[in-house]
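Let's look at subunit A:
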Amino acid sequence: MTKYVIIGNSTAAAGCIEGIRSVDEKGEITVISGENHFVYSRPLISYYLEEKTDLQRMKYRPDDFYEKNNCKVLYGVMATKIDKENKKVYLDNGEEISFDKLMIATGSSPFVPPFKGLDTVENKFSFMTIDDALAIEKKINKDSKVLIVGAGLIGLKCAEGLLEKVKKITVCDLADRVLSSIFDNECAKIMQAHLEEKGIEFLLGDSAEEFLGNTAKMMSGKTVEYDVLILAVGVRANILMAKEIDIKTNRGILVDTKMQTSAKNIYAAGDCTEYLDYSSNTQKVMAILPNAYLQGLNAGKNMAGEQSDFDNAIPMNSIGFFGLHAMSAGSYYDEKDGGKCYIEKGEKHIKKLFVKDGVLTGFIIIGDVSKAGIYTNLIRNKTQLSEIDFEMIKESPTLFAFSKENRGKMLGGVV
Partner candidate 1 sequence: MKRVFVNEKWCLGCHLCEYNCAFANSGLDNMAKALKDKKIYPRIRIEGDENINYAVSCRHCTDPMCVKSCITGALSIEDGVITISQDKCVGCLTCILVCPYGCISQNENSVAQKCELCLKNSAGEPACVKGCPNNAIVYEER
Partner candidate 2 sequence: MGIEYIYPEFEVVRNADRCIKCGVCQRQCANEVHKLDEDLNVMLSDEAKCVNCQRCVALCPTRALKIVKSDCRLRENANWSDSTIKEVYKQASSGAVLLSSMGNPNPLPVYWDRILINASQVTNPPIDPLREPMETAVFLGKKPEKIQRDENGKIKCELAPQIKLPVPIMFSAMSYGSISYNAHESLARAARELGICYNTGEGGLHKDFYEYGPNTIVQVASGRFGVHENYLNAGAAIEIKMGQGAKPGIGGHLPGAKIVGDVSKTRMIPEGSDAISPAPHHDIYSIEDLRQLVFSLKEATNYKKPIIVKVAAVHNIAAIASGIARSGADIIAIDGFRGGTGAAPTRIRDNVGIPIELALASVDQRLRDEGIRNNVSLVVGGSIRCASDVVKAIALGADACYIATSALLALGCHLCRTCQTGKCNWGIATQRPELVKRLNPDIGYQRLVNLVTAWQHEIKELMGAMGINSIEALKGNRLMLRGVNMTEKELEIFNISHAGE
Partner candidate 3 sequence: MKLEGEVRIPSGCAISAVISKEGNLMTGENIIKSMIPMHDRSNGLGGGFAGYGIYPDYKEYYAFHIFYNDNISRNKCESFLKDSFEIVKAENIPIKKIPEITDVPLIWRYFVAPLSSTLSRLQLDEKTYVARTVTKINNEINGAYVFSSGKNMGVFKAVGFPEDVGRFYRLDEYKGYSWTAHGRYPTNTPGWWGGAHPFALLDYSIVHNGEISSYDANRRFIEMFGYKCNLQTDTEVITYIIDYLMRRQGLTLEETANVIAAPFWSTIEKKKGFDKEKYTYLRTVFSSLLVTGPFSIVLGYEGGLMALNDRLKLRSMVVGEKDDKVYIASEEAAIRAMEPNATNIFAPAGGEPVIVKVKEGKF
């Protein structure tokens, strides 16, 4: 009977369990869960604050998930060290667990730059876990003023979650635009304008230089008063344990298409990994939930002995703020990169399709995002645009742009 050990208990871990069980019904699975929680969906913490969900509904899987999959979960226990020769994992409670196959799904941690005076701030939080959200919830009220450092996905979702509950929210970022990792300037402006319309203040191209109690001194010389400080500058993959035993890492743990690390019998998945972006053919950390699951699932299958490759991962995001939805996927190439961009723009609406070498490599849509999966699929399949009616599909995603034959295959077959 194979012994499987999974370090971590989030999306990739859940995927891994399901992957193993799809092949091996009997093997022994042990999950080491640092957090004292049933597997839950991390991106939902902002929805929790917004009261669009609750702790029960935030659970990523049904209550009988571990039971049904016959898993042993060690809650509140951290792995401290891996012994790859003897196939053992050491835990912070002094125990050790041996494994035949190991999954590292340690995720990432908030990155907190060494701000001056941060120790003078009473209410400061990261925004990563359910415990962060619960802690923030306790410290805010109708009169709170919140400063969020970081206008990325985490910072802005946090802002959205809090807006109705507090008096004022200011978001600052060193970058000159919001959501700089997924939007270009033009798109970012639309979203920023929308967020400002809802009442969020931005200080962009600016960041805190020093914190003094409830005041932040900005690089621009401005000052911002706050009761609650939220640090959402970024995240870093948790790779230390792997690095220690000479598993190859870069910004994340390097994995192949089977999610195997450079060490035999040791796999990794989720936000802690770095792997191939199919749309740009480069190695990347793509810390997004769907990929974490897909990697975990694939890793689990391989750990259980099935040969399975996950080789068409692409970065993608679907995110909405106050009813305005945005989606992005793949890689963006300007003309200087040999690409071409098709733009369609309207009020609170923009669509950019990036084409290179006759295939769609990426897109950004804000506004009407219906059927955007058809675009995603073009990227993922590297569909030659000459084979479809690109003029038609540019306007709106539709299967009608495909040949009758291919459409027949899609709608008659089952994928």
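With respect to how the candidates were assembled, all candidates are chains of the complex that A comes from, given by their letters.
Quick note on the criterion: a contact is a pair of C-beta atoms (placed from the backbone, for glycine too) under 8 Å apart; a residue touches a chain by one contact, two chains touch by 3 or more; residues count from 1.
Predicted, not measured: the structure shown is a model, and the values here were computed from it.
For subunit A, the touching candidate in this complex, among 1, 2 or 3, is 1.
Listed in rising order, the residues of subunit A touching candidate 1 in the complex are 15, 41, 43-44, 47, 52-53, 57-62, 289-290, 293-294, 297, 316-320, 323, 325, 327, 329, 369-374, 376-377, 397-400, 404, 407-408, 410-412, 414-415.
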